[in-house]
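Every protein chain but one is kept in place in this view of the complex.
A and B label the chains in the order they appear, each numbered from 1.
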Amino acid sequence: MKKKNIALYIAMAGLASLLVMGVAYAQDEIQWLEHDIFVGRERPAAAFPHALHADEIGIDCLDCHHIYENGENVWDDSEESDCTACHKLEAEGKTMSAEKALHANCKGCHKKEGKGPITCGECHPWKKK
Amino acid sequence: MAEEAKEQIVAPLVTRVPIKTKEELDTLLADRQGRGYYKELDAFPVDTEALKKTLEATFKSRLKTWLKICAHCGMCADACHFYIANDNDPEQVPSYKIQSTLGELVKKKGNVDNAFMQYCMDTAWGKCTCCNRCGMYCPHGIDMGAMMSYLRGLCFSQGFVPYELKIGSGMHWVYKAQMDVTVQDFVETCEWMAEEYEDDWPGLNIPVDKENADILYTINAREPKHYPEDIAEAAILFHLTGENWTVPSEGWEETSLVMFAGDWAGCKMQVESVFEAMERLKPKRMVVTECGHAHRATVTEGPYWAGIKSGDTPVPTQHYVEWLLEVLENGKLKLDPSKKIKEPVTLQDPCNYVRNAGLAEVTRKIMPYIAEDFREMAQNREQNFCCSGGGGMNALGRYREQRNIGLRVKRDQILATGAKFVVSACHNCWDALRDLEEEYKIGMKWSFLKPIILKMVIVPDHLKPKAE
Partner (left out) sequence: MYEFVRGPLALISFAIFFIGIIVRVVWYVKGLDWRLDRVAYLEKADYGIRGALKSIFHWILPLNHTTANHPIFMGATYLFHICLLTAPLLLVAHVMLIEESWGISWPTIPDTIADYMTLAVIAAGGFLFARRLVLPYVKILTTGSDFLVLFIALAPFITGFIAYHQLMGYKFWLIVHILCGEIMLIAIPFTKLSHFVLFFCSRAQIGMDYGIKRGGQKGRGVAW
């Protein structure tokens, strides 16, 4: 049993030392996706730096905002820009539920581009910073 | 001293094989209390290769998993009467007793020494009666009694077996009985008993080797050897109920010290002798005497040793209590209600046919016929504690002290009922209760069912002795 004891101590020591390390997290100019339709949400509202996406990175508006007519995205900035105006709590026909739409849109792009947060807590931090 | 002369015996007393001749048996018997035997055992080498091979061939799924998944939770601790009786000694925790013996043996792949094998022997026979109680309380369903029994087999195959059980095993090989009772001895005892009681019970007969009887009755060798009246009582009750019954001249021995010894070849040999009697005499069913381990060995485990795939005996088999309840319920046997035992009575549930054969309710249905004030022990039926004499322990001089300590749990259980009369339809329990009274003197009586019943029977007129 000696060998296993040592393994145990190493594992415990490792975990304990990790406890004291912390990786800081900072953001600025944040917009919070606090849509009214999300009642009783499990996680805090997601943080979304719009300016970062639109201005600094220069992502095309139409990559996110959309209204489809005959398979074409006809959105322009005079149109509705609140996602939850169309995407409700539950899916309606082809329209995804808000939760799915937002996850697919943000996380999908982050994963595809290999940029931006993809873990739960990175978008949904408990403390607003 | 006389002992000194006996130590001159030259033949080896300790062997890895069963004793199969009368000469070897007599040599061993001459070694009083096994002094020379245990001395020889101290220097007896372990055949580690053979042990390894046996483990490889027989240590499979069930046992392996039991050993592996034991969560070391300790729920088996207070299930064991030895743990309780020894003031919660951690070394008496069933799981510990297994892990420190079989567990180590497996870990070391059989590469162990004499001292270790002696520790195994002292644990397997001196700290466990294979009552299987702990297994009932194990959340993982680990049957430590069955593991201990397996360990006994390993010990026996290495020659590490208590003296009395080496003899017991040898008796079976030589006499096909646990004691030196020959076919002739047995048949003569039956004749003698029939004659002895014929005056009181006209027409009383003990039919030997009668074919196609309804009941084949088989017994414990202690009965012809030491308690022949037990056979007479059985005969009288069969006589009173008009049963068409018989005893076999060969294959009458139900018991199995070979099972206690872990001599698996001996178990097969012994049980096959009983099954041969069944096949020879073609009875409708077999009834076994008031013995627990006999039922276990012949009815519960026996068919498997004999290689019967269904696990059933060649003809249906009943324990004595089952037959007794049957004739009480169908009215073949009538008891005088006014003769019921008036004082408080309690019942000792034998592990081997209650926990390990499901007959708990049978004896409970008999009790109202014989007792006015029946009181259950606090732990009863399948939950009952071993009498502390099971698994062969009653017979073992080396572990008498441990057995006597173990008896305390039973003593306290009995005292708590307030009853001074204990019914016990099992030879082992009966012996343990006798020793309990001798050791602790609590002023109790104990009895098999047959003598109790006989005191209460209403004898039909045509079976009464004719007035001269």
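Definition applied: contacts are C-beta pairs under 8 Å (C-beta built on N, C-alpha and C of every residue); 3 or more make two chains touch, one makes a residue touch a chain.
A quick note: this is a predicted structure, and the numbers were derived from the prediction, not measured.
Which candidate, B:361, B:401 or B:438, sits in contact with the chain we can't see?
B:361
Looking at the full complex, which residue from B:23, B:56 or B:78 touches the chain that isn't shown here?
Of these options, the touching residue for the absent chain is B:78.
Among B:309, B:441 or B:466, which one is in touch with the chain left out?
For the chain that is not drawn, the touching residue is B:309.
Who touches the missing chain here, B:64, B:226 or B:455?
In the full complex, the listed residue that touches the missing chain is B:64.
Touching the hidden chain in the full complex, which residues of chain B are there? Just list them.
These residues of chain B touch the chain that is not shown: 58, 60-62, 64-66, 68-75, 77-78, 83, 88, 90-91, 93, 95-96, 99, 135-143, 300-301, 304-305, 307, 309-311, 355-362, 381-383.
Contacts of chain A with the missing chain: which residues?
Within chain A, the residues touching the omitted chain are 1-5, 7-8, 11-12, 15, 18-19, 21-25, 42-43, 103, 107, 118-122, 125-127.
Note that only the chains that are shown with their structure count from here on.
When the C-alpha atoms of chain A and chain B are each averaged to a single point, how far apart are the two points in Å?
Between these chains, centre-to-centre, one finds 72 Å.
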